[in-house]
Each structure stands twice: as C-alpha cells, then as structure tokens.
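Only one protein chain is missing; all other protein chains are in place.
Showing subunit A:
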Amino acid sequence: MVQEPAQGAHKVQSEAQDGRAGSSGAVQALILTGFGINCEEEFAAAYSLAGAEATIVHLNQVLHGQVSIHDFDVLNFPGGFSFGDDLGSGVVLANKLRYRQTSADGRTLLDDIKQFIADGKFVLGICNGFQVLVKLGLLPNLGGDVTPEVTLTHNASGRYEDRWVTLRVNPASRTPFLKGIDKLEVPVRHGEGRLVVPDEATRAAIEAAGLNCLSYIDANGDGTSEYPLNPNGADLNCAGLTDPTGQVFGLMPHPEAFLAAYNHPDWARRRRQNPEASEEGEGLKIFQNIVAHIAQKNSATAPAVQLADQN
C-alpha cells in the first residue's frame, strides 16, 4: 500500500498478511479500525513512539481470516463511535465479536481473544474500546467466564464532554500497563463513561482485587465523585478497569491523546516554568510500559513463543 509521507511512519497495514507480522523482533501491536472507530492513528503513533511496530487493520480483515490476532503481542480497541454508538456505546461491536462466526466450526473472534489472553498476551481498550471490553464481559471478568458484570452508560451530566481530568493509579493494581505511574493527567471525551456496578458484592470484589486501577481525583489527590473532576459520575470514581490477570486493561480517558507535552491545555505556561521538561506527554508512559514489558517477556520466553506459533 502506498505510504503517505506526511501521515506517519507507523505502519498502516491494510493488506492481508502472511504469517507472523513483522520480522524485526519488535513488539507487535494490532490496532483495529473500521465501523466508526476513529482514534486508530494516534493509537498507532503511541506504539511507534514507544518502539513497537503498530499495524492498523479493518475489523473485517480479522473477521474474514485475512489477519490473525495471534500474530501479535497486544490487541488494541481504539476510541471512536463504533456503529455510531446507536444502541449504547460499544454494544454493536461487542455483539459482532461475540456472535459473528469467523469459521465453519462456529468459532467467533471472542473465542480467539480468550485464547489470546490465555496465551499470556495483552488487550487494551480506550474509551469506545473500553466500552467494548466491558460489554463483552472481558472487564472486569471477576467470574472468569466473560459475562458482562458492570456497564458503562450515559454521563450523569447527560452530556458528551471533552475536558482534562487527573487520575490516580490504584497502588493495588498489578497491571504492567500502569507500572511506575502514580498520577496521570489525560483528556476525557465521552458521553457514556459512567461506570455502573450493579451491586455491593461486585463492587467489593472489584475493590478487593484492585481491578479499579484508575480513579478520578481532586486537588488533594483523593478519589472524587464531584463534577467535573469526576466527569461522568462513575461508581467507585473509577476511570479504568483491569481483569484479574492484569493483561486486559481499559479506560475511558485518552492517554493516546497526550503523546506530546504540547497536548496539555497548560503546556505553554508549564514550559515557561520548566523549559527543559521532557517533550513527551504523560500518556505515552502507558504504551512504553507495555512495550517494555512484552519485549522483556518475549526475550525471556522466545523458544516457547516459537513453539506456540507453529501449533
């Protein structure tokens, strides 16, 4: 495919692929697009900046068997409005992954994703992608049977909003995505980001396992339910979840929209205060974390991966 020089060094892959993506030994990130997903370019840029090889494919290429998720290390569901969010955000896309049969034996993409996770690989969903993972039941997946346990719905304000928030990482969270991060400033851009946990038992289980990995916080650093610091009124003031393995991670805010320091609304004043500060945005750290983690894991277990690929 013709590369647009002005549009990105990240590999924008759209052709069918043969065998394992990439031969460079770089961490392979698969980024899904199509049907109204619209944050795939900055998602790919995030992985490229973090040193991985990013491949954007249309979901149909995966559903039709032209691309296998198993050739990749991390599967990514970007933000956007998949199917226009018409039945509730992420609902129709989740439905497609759960029910659309991708082969004659009745296998679905969700079956493949379960295998992918069982193989020790990673899944990241941001905004609409997080909504898909929640509606699929991949998050929080307390019961381990991939059944929806919580939901994300309309903000308490009733409005879509684009505003910057501050998040605190739950120290009990063990996901490699958030390693070494304490606080994080990021934009939220959603109308349906209010996490609803239906009952006390589920709430307690999520908290006990530290799956509520990100909270909206106030100026004192405390979790808050106060609008607009908590922009949607989420239960547990929760902005993001992991599954119990820490391999599946989803969040409403957009770290991929904070790849450069110049994305922050207050960048100009901050750079005046501190001209030598890094030009990287805080959101990039999440991608650097997971790429480093996978690279380390791959180098430690290279033979095993080879074997798995041949099966």
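What we mean here is this: a contact is a pair of C-beta atoms (placed from the backbone, for glycine too) under 8 Å apart; a residue touches a chain by one contact, two chains touch by 3 or more; residues count from 1.
The rule we apply is simple: contacts and distances are computed from a predicted model.
Student: As a check of understanding, state which of "Nucleoside recognition Gate", "Branched-chain amino acid ABC transporter permease", "Phosphoribosylformylglycinamidine synthase subunit PurL" or "Lipopolysaccharide export system ATP-binding protein LptB" is the UniProt name of the chain not shown.
Tutor: "Phosphoribosylformylglycinamidine synthase subunit PurL"
Student: Could you tell which one of A:53, A:73, A:112 or A:185 touches the chain left off the display?
Tutor: The single option touching the absent chain is A:185.
Student: From the list A:27, A:50, A:67 or A:150, pick the residue that touches the absent chain.
Tutor: A:150
Student: With respect to the chain omitted from the figure, which of A:34, A:120 or A:244 is a touching residue?
Tutor: A:34
Student: Tell me which stretches of subunit A touch the chain missing from the display.
Tutor: 1-2, 4-10, 14, 33-39, 41-42, 45, 48-49, 58, 60-61, 64, 79-81, 83-88, 91-92, 95-96, 99-101, 135, 148, 150-151, 153-154, 156, 158-166, 185, 187, 189, 196, 198, 217-219, 228-229, 254, 256-259, 262-263, 265-269, 272-273, 279
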